[in-house]
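Starting off with a structure, shown below.
Omission of a single protein chain aside, the complex is shown with its protein chains in their original locations.
By letter and in written order, the chains are A and B; residue numbering begins at 1 in each of them.
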Amino acid sequence: MFPFNFEWIWDMGHVVFMGGLWYALTILGIGMTYCIIKAAMDASKDNGDPHH
Amino acid sequence: MDSALIPRGVKRCPLWQFLLFIGAAGIVLLWGVYAMFLCWFKGLNQTNMNDYYGFALWIWADLAVIAVGGGAFFTGLLRYIFGKDALKNIINYAVLIGFICYSSALLILAIDIGQPLRGWFIFWHANVHSMLTEVAFCLSCYFGVLTIEYIPLILENRQIDKVPFFHHLGHNMHEVMAVFAATGAFLSFFHQGSLGGVAGVLFGRPFAFREGIFIWPWTFFLFTWSAAACGPCFTILVTKITEKVVGKKLVKDNAIELLAKISGWMLLTYTIAKFIDTWYWVTVLAPSQGFTLMDFYSNNPLYGIWILITEIAICGLVPAAILITPKGRKNPVALWIAISLAVVGVCLNRWVMVLQIMAVPVMTFDNWVMYLPSWQEVATTILPGAYGVILIAISYRYLPVFPNEAELNPMEPLPAEEAEEKSVEPSVDLEPELTPAEA
Partner (left out) sequence: MKEGRTHKRFQKFGMVIDLDKCTGCGSCMVACMAENNVPFRKDESNKLLSITWMRVYKLTNGMPFPETDVCYLPRPCMQCAGQHEGHSPCVSVCPAIATDYSMESGIVSQIYTRCFGCRYCMASCPYHARYFNWWDPIWPDGMEKYLSPNVSPRMRGVVEKCSFCFHRYQRAKDRAYMEGRRELQEDEYQTACTQACPAGAITFGDLNNPKHAVSEMVEPDPKHSGRPKNPNAFRLLERLGTNPKVYYLSSREWVRRAGDNYLKNEKKVKKPVHHG
């Protein structure tokens, strides 16, 4: 799963498979981080402006 | 009592009735949980699996729920990527059904493995050449996507939505949903496919083995295709059953018809592809390994040629023919028949690709072996059904799963005095004699 696992080989199979996996996980991670941070910022704005 | 949690503008049954319903499903759930713990603590000797049937009922259930749960990714793809706006009225439910299916699949896998505490080895010591590794990774990741898609719906609960952070979080997640949906479609393509690949790569099993492109046997593509074709049919089927149970219309016809039409064309093209695959297998591949078609379908009490005819003709061509014609999909009875047949067909395909493979003898001096699951296997297979019913019931009661519900079922305005009295309890709309199986 990680390059430091002893089974890891830098071959096409690992690069394609794990590349696809980490690519998908990165997108999901970045997407959720963006949503959470933006929600926190939006919410703090609301607190500053109770009439929102 | 719980009216503050119920979405505005819709009616729900009294709490006691709801709890009774949940309780009935809960009993089935507990039965399954008991069997699950038996399997975990006493081992897989609790099952009727054996050294010929290393894969059995659970793996079939796993493949089947993932296939029918394919409605989530395909509807999401159509809604968010191809911009089929009409599907926004059913997407929430498709996601919920998908979430249930995939969480069930993961649970089944956790029960199915002989050493559950070592389950993480499949990730940590991954063999990237194994189809099962691909299944495990994509399945888990896609379950994450479905959770992400389900969260905004939970955040839309009346009380949760009042919290500014959650309100904004739900809103933001909706905004980037297309990205999540695209990732989900990418992951789904691979795990649906690799589930087909699980069987297709077995070159020691002529009943299962197929050639293909690069590392992927034809079954890889057939599984993805059939899941995209039949998954939406399951979404429609569950929607229709839910409408029957709650006694009201929940989704507009245009959404159902659009999904049914796309599903019909997918099913037709899939059936043609499946036919070609079967033809090549029967005439070229199996004979090259010394087998004829009837070697796979005779001399045993169950697996006759009927299974192939049922799968391709009755559960493939017939529903496809109904769904691609406007008359067919507009006729409620024909629609019911078509979606039911499509769901049965895909489940039958998965059965064949798990259990018949195990049953067919390969060595000339070997015999057909039949298998009957133990009650523990049956209970743990029903468990996800009960869990699904409960989660649907809770979600339906407290979350705005169906955006059109209020519009399709306008509440009669009450006189001012009565309205005040009634505001505590919503009126009855759930039949008291319902059983979990109906939901």
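One rule holds for everything that comes next: a residue touches a chain if its C-beta (ideal position, glycine included) is under 8 Å from a C-beta of that chain, and two chains touch if they have at least 3 such contacts.
This is a predicted model, so every value here is computed, not measured.
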item	value
Selected from B:Leu15, B:Ala86, B:Val179 or B:Leu202 as touching the chain missing from the view	B:Leu202
Among B:Trp16, B:Phe121, B:Trp306 or B:Trp375, residue touching the chain not depicted	B:Phe121
Hidden-chain contact residue, picked from the options B:Leu106, B:Ile215 or B:Ala273	B:Ile215
Absent chain, residues of subunit B that touch it	43-45, 49-55, 112-116, 118-119, 121-122, 124-127, 129-133, 136, 198, 201-206, 209, 215, 285, 287-292, 295, 357-358, 362-366, 369
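Heads up, the rule we're going with is that only the chains that are shown with their structure count from here on.
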item	value
Intercentroid distance (Cα basis), subunit B paired with subunit A, Å	27
Residue numbers on subunit A that touch subunit B, as the complex places them	1, 5, 7, 13-14, 17-18, 20-21, 24-25, 27-28, 31-32, 34-36, 38-40, 42-43, 46-47
Residue ranges of subunit B in contact with subunit A within the complex	123-129, 133-134, 137, 141, 144-145, 148, 164-169, 171-173, 176, 179-180, 183, 186-187, 190
